[in-house]
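Note that this complex is displayed minus one protein chain, with the remaining chains in position.
Our next item is chain A:
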């Protein structure tokens, strides 16, 4: 069931390009448990793609396959027109895929600025030695990276906490810092694992706006997992629905809303 969408411009003026990532027949097993059963879908350049499903549906596993953390037993991952071999996560990161985590994974003792700077790691080219002696190229590189990071700090409106240790921040701001770090890598594909989990309504609204702005302003392709159906339907261009490791729906939010199988699985309502 592969939809043939041509590159196009959406009603609100964003450009959706060709296929950025194509997942073909992915099957992932842990021992005897099949977490993902022969799932195929694609992510197009410039779109916001959501993966939803009830608890234990295999969403996070799917994200871990995309990020290269898990290697599927069957199936192929195609990225930017080439088949991706089994890779270590840092190699995937160098390809231009960045992510945030469901349970925030920041360095609590470090400042917001330093945390975001770690996101620039894949763009650092000078060697350990020249960085230790702070030779010319290393200092220049740091300044360039800092400039990129400052643009992101401005974009996400976290100037006031630039020098604050992350451990002292409230939850909602930590989530924003994590997004900033992922953005610092200037990814082609940004993976967000439950970006709104545990947030109040106001924080969710803020985060939604930032996700839309990132997509709009930087043209970043975004794949996200989210529980809040309202948020997903508002944000996404297309949605994949998983249930017990199977794909039970794939399409625009409107199509998903009308899909009876999805309604049953998600809401647990039996139909006549």
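Please note the rule applied: a contact is a pair of C-beta atoms (placed from the backbone, for glycine too) under 8 Å apart; a residue touches a chain by one contact, two chains touch by 3 or more; residues count from 1.
Here is the rule we go by: contacts and distances are computed from a predicted model.
Enquirer: Can you pick, from "Short-subunit dehydrogenase", "Long-chain acyl-CoA synthetase", "Molybdopterin synthase catalytic subunit" or "3-phenylpropionate/trans-cinnamate dioxygenase ferredoxin subunit", the UniProt protein name of the chain not displayed?
Expert: UniProt lists the chain left out of the view as "Long-chain acyl-CoA synthetase".
Enquirer: Considering the whole complex, which of A:74, A:213 or A:234 touches the chain not shown?
Expert: Residue touching the absent chain, from the options given: A:213.
Enquirer: Which of these touches the unseen chain: A:86, A:139 or A:160?
Expert: A:160
Enquirer: By the contact criterion defined above, which parts of chain A meet the unshown chain? Give residue numbers in ascending order.
Expert: 12-14, 146-147, 150-151, 153-155, 157, 159-160, 162, 209, 213, 216-217
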